[in-house]
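Just one protein chain is left out here, and the rest sit where they should.
Order of writing sets the labels: A and B. Residues in every chain begin at 1.
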Amino acid sequence: MKITVGAVVKGGTSVNYKTGGWRDEKPIIHLDNCKTCGQCEMVCPDSAIRVVNKIYVIDYDYCKGCGLCSFECPTKAIEMIPEEK
Amino acid sequence: MNLEQALTQEDLFAPGHRACHGCGMALAVRHILKATGKNVIVVTPTGCLETFASPYGYSPWRVPWIHHLFENGPSIATGIVAALRAQKRDDVRVLVIAGDGATFDIGFGALSGMLERGDDVLYICLDNEAYMNTGGQRSAASPIYSSTTTNPVGKNSSGKAQNKKDLPFIVAAHGVPYVAMASVAFLKDLGDKVKRAMKLRGPNYIQVHTACPSVWGFASDKTLEIARLAVNSGLVPLFEMEGGKITKVRKIKKRVPVSDYLKAQKRFAHLFKKGRGKAELAVIQAIADQNIEKLGLPARV
Partner (left out) sequence: MGQDKVIEGSEAVAFSVKACRAQVISAYPISPQTHIVERLAEMVSDGELDSEYVSVESEFSAASVVSGASAAGSRAYTASSSQGLLLMTEVLYASAGMRLPFVITGVNRAISVPISIQVDQQDTISLRDSGIIQFYVESSQEAYDTHIAAFKIAEDPEILLPVMVCMDGWILTHSYERVSLLQQELIDRFLPPFRPIHFLDVNNPKTWGSYTEADVLMEFKYAIHDAMLRGKKRIKEIFGELANITGRNYGGLIEAYRTEDAEIILVALGSLAGTTKDAVDELRSNGQKVGLVKIRCYRPFPYEDIWETIKKAKVVVVMEANFSMGSEGAVGMDLKAKLFGKSGSPPIVDFITGLGGREVNKGTVAKVVQKACEILASGGYLLEPYWVDLNRDILP
């Protein structure tokens, strides 16, 4: 692809790089313990938690497995398990 | 807008950026842009944020964003403000989101110039207390006795010998409308402070203490925990100033001794080794005590 003038590029294009490949561990949300407080989504540095019809879902395309959601969850509803390689 | 709507709104800082696992800065930027909304132009000088958020062709910025050089974030912002004024685009605001290296050190002169000129810029310093992008060299924001790669602990050294530069008060001395200290540990508070600053025409300054798992040396899931300990120890007092006077402080609910905060990080590990660290710890505790006294935070440990 041709280079741009002055290296100016369109914004938001980072979505084309799936940081999910960085994981050693992955979070699993145990929905029965989830009280939908929204803390996990708040504390994710990678915007990798979505809410769909009040259900919290991990976006594994981008989740780096840092564990912040798991650590901060007030009901311990998120478990970190090893990433299958 | 209810919680679910707010949570599912597309972030103005997109995923796919190259920040380390558990990066406090990336988290802070998400919430800063949530609070500002999309009608902002962001300037970021060279640093961690700039690097992990701008590989060519992979930009997470869903707002117009410019990285020019290291020491001129404030002056680039001034230029943009002047252009917006000339073009009569008064619905667009300008932010600088910069690291501590750019703010406390190399861009300090330019920052002072911008503050003195009174340009309508909201300057947010994401303070992870060293030049993290290049592996953790000391900056004027590095705390006393932290070990960094340019003042490493050794036989003759207990780490950085100088105290952290008190930038919020230096900024306030320029007579700016609003100065605040915030922390990545208290994200709602951070958002509120950004919203408050945006209501006032600038120049305004918010310093956000952001913990760095990679270099401070703790597990990536503890970023907020470490940042909370910093605040609860009194070392990172959270406050707001308007017109040069403290208008609000965030009271510490459960105060902890500084050692609780320090011993959880590799960069302070030397203070807990046998035969050293006592005197240094006392100095750091005294700093926390002084902050608490100066700002009227609870004094009981």
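Going forward, a residue touches a chain if its C-beta (ideal position, glycine included) is under 8 Å from a C-beta of that chain, and two chains touch if they have at least 3 such contacts.
Everything numeric in this text was worked out from a predicted model, so none of it was measured.
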May I ask which residue of B:28, B:97, B:110 or B:167 touches the chain that does not appear here? B:110
Of the residues B:19, B:32, B:80 or B:180, I need the one that contacts the missing chain. B:80
What residues on chain B make contact with the chain left out of this view? 38-41, 43, 50-51, 54-57, 59, 61-69, 71-72, 74-80, 82-87, 92, 109-110, 112-113, 116-117
Residues of chain A touching the missing chain are 3, 5-12
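Please note the rule applied: only the chains that are shown with their structure count from here on.
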Please compute the C-alpha centroid of chain A, do the same for chain B, then give the distance between them in whole Å. 23
Residue numbers on chain A that touch chain B, as the complex places them: 7, 9-19, 22, 38, 41-48, 50-52, 54, 59, 61-62, 64-68, 70-72, 80
Can you list the chain B residues touching chain A in their complex? 3-4, 7-8, 11, 13-19, 21-24, 26-27, 30-31, 53, 55-65, 187, 213, 219-225
